[in-house]
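Note sheet for the following structure.
Excluded from the complex is one protein chain; the other protein chains are retained at their positions.
For chain A:
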Amino acid sequence: MSAVGHATLDHSHDDHGHHHKQTFITKYIFSTDHKMIAKQYLITGLIMGIIGILMSVLFRMQLAWPEQSFAIFNFLLGDKWAPDGVMTPEIYLALVTIHGTIMVFFVLTAGLSGTFSNLLIPLQIGARDMASGFLNMVSYWLFFISCAIMLSSLFVEAGPASAGWTIYPPLSALPQAIGGSGLGMTLWLSSMAIFIASSLLGSLNYIVTVINLRTNGMSMTRLPLTIWAFFVTAIIGVVSFPVLLSAALMLIMDRSFGTSFFLSDIFIQGEVLSHQGGSPVLFEHLFWFLGHPEVYIVILPAMGLVSEIMATNARKPIFGYRAMVASILAIAFLSTIVWGHHMFVSGMNPFLGSVFTFTTLLIAIPSAVKAFNWITTLWKGNLQLNPAMLFSIGFVSTFITGGLTGIILGDSTLDINVHDTYFVIAHFHLVMGISALYGLLAGVYHWFPKMFGRMMNKNLGYIHFWVTAIGAYGVFFPMHFIGMAGLPRRYYTNTAFPYFDDLSDVNVVITVFAIITAAVQVVFLWNFFSSIFFGKKAVQNPWNANTLEWTTPVEHIHGNWPGEIPSVYRWSYDYSKTNENGEYVIPGQDFVPQNVPLQENEEELNH
């Protein structure tokens, strides 16, 4: 299979140089080159990330100092949503909704998986480009359109979607129930429908590319873990995103064409609606059938990136390669049969609750294996603590902290009392939000030289990491405790319950940490954008890594390798491999790139 792909690509290489007079538009805008598309995804994702994080700062301020007047509220939200600088409940709900949507889909799905799948799949498997450069371009531009629609919904008169990022009907279906369920919700649904189309085109492309375009010798068991993660992520996306599309379409039908998939027996604003026979619980099932795999769509690429960065910087092979692959597959499989743990108290049959508790706690096993393997990868290494490595270690730390509380939430009995409280917020922000962001940031620091041919400033990177690491725990660790006090999420203010008055100090602490953590991201943005233009020129293989992308020239060329595509003779983790005499396989060099044939006296280990 890979041989065939290789041959055709070689052919395309032959007429290299004939038709590469690129205009600004074909090079930077409607580019079909995977490296450019990766950068487009990354920068769009970063811009969406800035907006999403800014929103969280705004509503955190409201939570710490409820109904206080802030000039910045009035400035950003206007007189309608923040009269005299006091945030209204409607816009508070809109902010939490759009923050969730943007962060989960636009930053951590498209920004993370879109960027690094595009950049690394062809480069690391030894391909000239994606299987279909055109579809890849279409995928990015659909993503761009969905971003534009989502952002445009912020300017709708009745407000953007405000039913929570899970958009449960009937709240999301009835404009009478909340203002944001009018045009704002229509735009949200249109945006998501286009986003799903984009994601599917991207995913299909990734799958086909990984299966067909691997270079000579790149068997599946020689793939770097990044590629395994992207490959499996794409499969989960193809399996689950269409279900969200169907849910969104049915919701559009209910909203605009009078069907009753999710609505029944509703009396609102003095009027009985004609909808009859639908069930909101059906929507919850459909939503979470995507929604839960979605968190693995977010975290698996981060896991792949971290595995690769960790092995490279530890100068050691990743521990338990086969177990890592097996756990990715196990997580992917289990992720599609655990969605019901979001619905223990939804009114579904309690027996289903038992089943989902069982499958959910099963998923802790492969996750635990991964965590132990990462820790063992560090053991007796020669750790090069580059910023990317620090973020990778930070990833493992937050993944463990956040993952462990999943044992509480996944247990139907315990979920009764912490469901939809701040405990949940703490859990998922640490395990998928912060962890995936660390994965993204680690990836950016590590592959920046590959993307832009320049290095990022490491000292700024260190400052960025340490303040973020402390800040992230400062924000989310105390949230567990206010969650166990029974404090519900998505409350505009907690002052309606004097019982929660003693939690207000904690909320102030959390907000202060959130503001500091958000502010330090400016250091990163500065570092990122200034390094694109002024960073130190990178050498070809700055981290002494084994994977194929570092065998390409620093300056990007269409088709990736100037000559023939390299062949692969070994897996990607031959770091610090020694012969029996204790010497490195290549004397004086502690790494053996994948395109280096087996040396004399060297044994290929059977991984």
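Definition applied: a residue touches a chain if its C-beta (ideal position, glycine included) is under 8 Å from a C-beta of that chain, and two chains touch if they have at least 3 such contacts; residues count from 1.
Here is the rule we go by: contacts and distances are computed from a predicted model.
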Record-based protein name (UniProt) of the chain missing from this complex, from "Branched-chain amino acid ABC transporter permease", "cytochrome-c oxidase", "histidine kinase" or "Peptide/nickel transport system ATP-binding protein": "cytochrome-c oxidase"
Contacting the left-out chain in the complete assembly, out of A:183, A:455 or A:557: A:455
Residue of A:54, A:383 or A:554 touching the missing chain in the full complex: A:383
Selected residue (touches chain absent from view) among A:508, A:532, A:554 or A:586: A:508
Of A:226, A:357, A:521 or A:595, the one touching the omitted chain in the full complex: A:357
Touching residue (missing chain; options A:36, A:77, A:119 or A:266): A:266
From A:154, A:171 or A:295, residue that would touch the chain that is not displayed: A:171
